[in-house]
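These notes concern the structure reproduced below.
A protein chain is absent from this complex, but the other protein chains hold their places.
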Amino acid sequence: MVEVLEETTGKDGRKVLKVAKENLLALLSDLKDNGFTHLSLITGIDRKSKLEVVYHLHNLTKNEYVVVKTETLDERVPSATGLFKSADWDEREQYDLMGIVFEGHPNLKRLFLPDSWVGHPLRKNYDLSKVQYINMDENGDDYATFDPGDGW
Amino acid sequence: MDVLTRLAHFFAPLTHYVAYILAYLFESIFLVIFVTIVLVFMIYLFRKYMARVQLRIGPNRVGKFGLLQLMADGLKLAGKESILPKGRDDLPFRIAPLIVFIGLVMSFAILPYGDFYWIGSLTITHSNVSVILLFAAIAIMPIGEILAGVSSRNKYAILGALRGVAKDVSFEVPMMISVIALVMMASARTSEPLNLSDLVSSQIIPFGIPEVIGLLVFFISMIARASYSPFDMGESDSELVSGHSTEYSGMRFGMFYMGLFGSIFLSSMMVSLLYLGGYNGPFSSDAGFVYLLIKTVVLVLIAFTVWLSVPRIRIDRFVNMGWKYLLPISIINLIIAGIITLGVGL
Amino acid sequence: MIEVKEPKKELPLVGTLKAMWIVGKHIFQKPVTTQYPEERKPMPDRFRFRIFLSLDDCVGCTLCEQVCPNLSIHMNKVERENPRNKRKIYPDVNFGTCTVCRNCEEICPTDAIYLTHVFETSRTRNSFTYSPDELSLSEDEVIK
Partner (left out) sequence: MIQEEQKNEHREWTELNMGPQHPSTHGVLRLKVKLDGETVKEVEPIIGYLHRNAEKICELDYYCDSLIYFDRMDYVAAMNMEVGYLEAAEKLLNIPPPERAQWIRVIMAELGRIAAHLVWAGAFGLDLGMLSPFFYCFVQREKILRIFTEICGSRQETNYMSIGGVYQDINENIIYMIEEFTKEFPDKLEEIFNAFVKNDIFMSRNKGIGILEPDVAIQYAVTGPMLRASGIEYDVRKAEPYLVYDKLNFDIPVSYKKDNLARFLVRFEEMRQSVRIVKQAIKKIPDGPYFNPKAKKSLMIRLRGEGEVYARTESPKGEFGVYLVGDGGVKPYRVRVRSPSLRNLSVIRHLGKDVLIADLIAISGTIDLVFGEVDR
């Protein structure tokens, strides 16, 4: 059995499991074997001193819901893509907007923003006053610059 | 007395050759004017019909009932810059729309139109083999479309051209076989069954009645020829943007557009000529042209309804249909036509 | 839970002809479109678009500025005698970014800012921002 740091019930009545990030994958695969096959959502929360990653898992047959939480101090979390295919884009989105590096992800690129975007917008220390401009290169791919370029 | 002889008589004070050259020149001008009027009428009719079927009103701002809308659109297209893509093959790219348009006008030149009161016969070409000529002429248009697709160096355009080729190959054989059946039937009544005028005149009962299967095969082939939905795989807008005409703009695009509507009218006219008795009508033979037009417009409306209500067929299914269903059916139809010709002598 | 059944299979071509008839018979129905500037359907009572301002009622509380989700409202200094508005600040509205969410109308404690039926307010790009004086025009004046 995987060691769970804390088990609580959230404000919305869902079971919350807190786990150390080393045990995260073991817990997730444990849950997957118990019927929690539907990884609904991966959320990154910027707690300023640390990053929190929340996994919403779902058992479709028994209609149960569980929330798994883990914390990281160095922006690195093991990737769940080996267990759930839906984790692929979720993790890319969290990497894109929150800057959480999912170790072991096969294709960890930005999902929404162009690859050359500077910074991760959902971080609390992201500087909103700096404007970045998106232009298109010859292959039709986007790139971001701080320079308006010709189009502006 | 047809138009040509009348014109030649008009120019008779000049020498014989000059008179005939002038007569041909004027006749060609009349033809181009006729084709233009047909196109304007077709596009207007399509837009109005489509609008009414879709619970809209359609063009109604420019001129009375929006009749001048097409003029405005034509001016707009002519005034637009015709963008030339960078990697194009220049000459084919420029002449492709012209080929489509010329093929269209040529096909119109070969059709027999019947009589019209005081003018007399409106038929332009008098040839013993006009059936063959006609099908040669309508085979010109696909060449322009394929040229356009290949020369514009666009992946969508090339895919569209390839689809166009696959489509043409699979429907033209059944189409020709069903026309051969018609020629067989006509040969029982006339000595020149390859002459379109004689072929049409020999229909006491329209060929469409004994040849229902042939009519169906020919109608389907004609939809594919004109390439509108459900057989518009070549320029399917939701898959290949605009197929072979993706890179075209301005008046060059306008020519493809006119080619589409012209060939709808052309194909409807061919169906009504070959299968529905053409300019033969119940009353005075003077009104032959009117009968032909009425039949054609009814067929055009049916064609529009098909266009507006049927989804696009997949290219592999269409090729399947052409070879596995239409071809055997048209051969059966040929046998039926032979039996009728020999046994009944219709 | 119900399982959806696939519809009955029609004979080839017959089904297509039926579908064509369903589409084709719409030609006998009346068009549903209206020719806008000439014909106008009656406006629903609750339809709202243009923001108006009653200068006499405005107390300059800046609540509308705070609640506006798009930062379309800014407070402006206007020299005007109004005993209730000591700071002499009134809102101006940038209609280029306004989404007509009606939050300002909801929150206004004195009902000074309110929305009306007027919706034909097209302008050029540089004049989207309505000053308090423009906002305080009456409805009839705006239509003119």
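Couple of notes before you dig in:
A, B and C are the chain letters, set down in written order, and residue numbers restart from 1 in every chain.
Methods note: a contact is a pair of C-beta atoms (placed from the backbone, for glycine too) under 8 Å apart; a residue touches a chain by one contact, two chains touch by 3 or more.
Remember, predicted model here, so these are calculated numbers, not experimental data.
The absent chain, not drawn in this view, touches the displayed chains A, B, C throughout the complex. In the complete assembly, the contact with the undisplayed chain comes from B:309, out of B:221, B:296, B:309 or B:341. Touch with the chain that is not drawn comes from one residue among A:43, A:132 or A:145, which is A:43. Of the residues in chain A, those that touch the hidden partner chain are 10-12, 14, 37-41, 43, 45-46, 54, 56, 60, 63, 65, 67, 84-86, 88-89, 93, 97, 110-114, 121-122, 126, 140. Within chain C, the residues in touch with the undisplayed chain are 1-7, 9-10, 12-13, 15-16, 18-19, 22-23, 26, 32, 44-48, 63, 66-70, 99-103, 106-107, 109. The chain not displayed touches chain B at residues 50, 53-56, 155-156, 159, 163, 229-230, 232-233, 236-241, 307-317.
What we mean here is this: only the chains that are shown with their structure count from here on.
For the pair chain A and chain B, there is no chain touching both partners. Rounded to whole angstrom, the centroid-to-centroid distance between chain A and chain C, based on C-alpha atoms, equals 38 Å.
Mean C-alpha position of chain B lies 50 Å from that of chain C.
Those residues of chain B in touch with two or more other chains do not exist in this structure. Looking at the complex, you find that chain B touches chain C at residues 49, 51-57, 60, 305-306, 308-310. Residues of chain C touching chain B in their complex: 16, 19-20, 22-24, 26-27, 29-33, 35.
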